[in-house]
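Here's the structure, in structure tokens; my notes come after.
Complex shown without one protein chain; remaining protein chains in place.
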Amino acid sequence: MDKKEEILRISGVNVRKCMRCGKCSGTCPSYDEMEFHPHQFVYMVESGNIEPLLNSDSLYKCLSCFACVERCPRGVEPAKVVEAVRLAAIRQKGNNHLKAEMVPELIDDETPQQLLVSAFRKFSK
Amino acid sequence: MQVNETKEFRPKIVAFCCNWCSYAGADLAGTNRLNYPADVKIIRVPCSCRVNPMFILRAFQRGADGVIMCGCHPGDCHYTSGNYFARRRMTLLFSMLDFMGIERERTRVEWVSAAEGAKFAATMNEFVETVTKLGENKRLEDLRCKKQ
Partner (left out) sequence: MHRIGVFVCHCGTNIAATVDVKAVAEAMKQEPSVVFSVDYQYMCSEGGQTLIQDTIKEHKLTGVVVCSCSPRMHEATFRKAAAKAGINPYMVEIANIREQCSWIHKDIMSATDKAIILARTAIAKVQLNAPLTAGESPVTKRALVIGGGIAGMQTALDIAEAGFEVDIVEKQPTIGGKMTQIDKTFPTLDCASCILTPKMVDCSQNEKIHIYAYSEVVEVNGFVGNFTAKIKKKARYVDTTKCTGCGICTEKCPQKKVPNEFNLGLNNRRAIYIPFAQAVPKVATIDADYCTMLKTGKCGVCSKVCTAGAIDYKQQDEIIEERYGAIVAATGYNPIKIDKYDEFAYSQSKDVVTSLELERLMNAAGPSNGTLIRPSYLDKQDDHRAHPKTIVFVQCVGSRSCDDCGKSYCSKICCMYTAKHAMLIREKYPDTDVYVFYIDVRTPGKLFDEFYRRAVEQYGVHYIKGMVGKVSPRPDGNLDVQASDLISNEQLHINADLVVLATAIEPDQTARSVATMLRASMDTNDFFTEAHAKLRPVESPTAGVFLSGVCQGPKDIPETVSQASAAAAKVIGLLAKDKLTGNPCVAHSDELMCNGCSACEKVCPYGAITYSDKEFRQPDRTVAIRRVAAVNEAVCQGCGACTVACPSGAMDLKGFSNKQIMAEVDAICK
């Protein structure tokens, strides 16, 4: 399957709904860490320019905080696009980077639960 | 099948068209010279909601092989809500007709706007083809109404 199709299918997002307002990037807390920003993910997936995204470490800089999903006026859900590209990348490389057994040793009192959820989202397929 | 028939079977088809959209759509099909079979005869009604289920039963009783009703697209009714009534009534009627043995394909509701001449012609072509395949409708026909 075409990479674009695959990502659209995984994410379930209709990227054509985007009206290019950039509110997702305006609201993104890890904007400065990212090479490609949420609005670019949506635009580049729409135009089928996916290779640069797959190879960018922006994929792992996304916090999965879903602020962009919450704020998008058109209901595009950019974080789901980022996540889908990430999944595509992980599947391509073929193994999980985080396994359930590894979790206990990573936990300490300071770690918020959301971080674990987010880490699972980010590093396993 | 129809081996013994000497004449090619031509269905009798009654089309009810609302005055504002579908009748105008049929006119447009004419203006654009879009062909559809001569088996279709149109009856003009002010609105699809004017089509009494009795008319359709009567058509089948009198030997029609197919009945199609055309109205404005949902939301575009000249009388605001007429086609919604028509849609509900026809859903009920058609399921009853189906129960009585009149195949679903012999009845149809189609929304045709005044700008959709091409759609009107295409719909009629398709409908006539379907009904021709089904053959003559004998289920409801009242033989007393038949000429000789």
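Chains here go by letter, A and B, matching the order in which they are written, and residues are numbered from 1 within each.
Just so it is clear, contacts are C-beta pairs under 8 Å (C-beta built on N, C-alpha and C of every residue); 3 or more make two chains touch, one makes a residue touch a chain.
Keep in mind that what you see is a predicted model, and the values were worked out from it rather than measured.
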item	value
Option from B:Lys12, B:His73 or B:Arg87 whose C-beta touches the chain left out	B:Lys12
Candidate in contact with the missing chain, chosen from B:Cys70, B:Leu97 or B:Ala121	B:Ala121
Positions on subunit A contacted by the hidden chain, ascending	17, 19-28, 31-32, 37, 39-40, 67, 71-75
Where the missing chain touches subunit B, by residue	12, 14, 19, 23-24, 26-27, 29-31, 33-36, 38, 41-47, 49-55, 58-59, 62-64, 78-82, 85, 89, 121, 147
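The criterion applied here is as follows: only the chains that are shown with their structure count from here on.
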item	value
Between subunit A and subunit B, centroid-to-centroid distance (C-alpha), Å	53
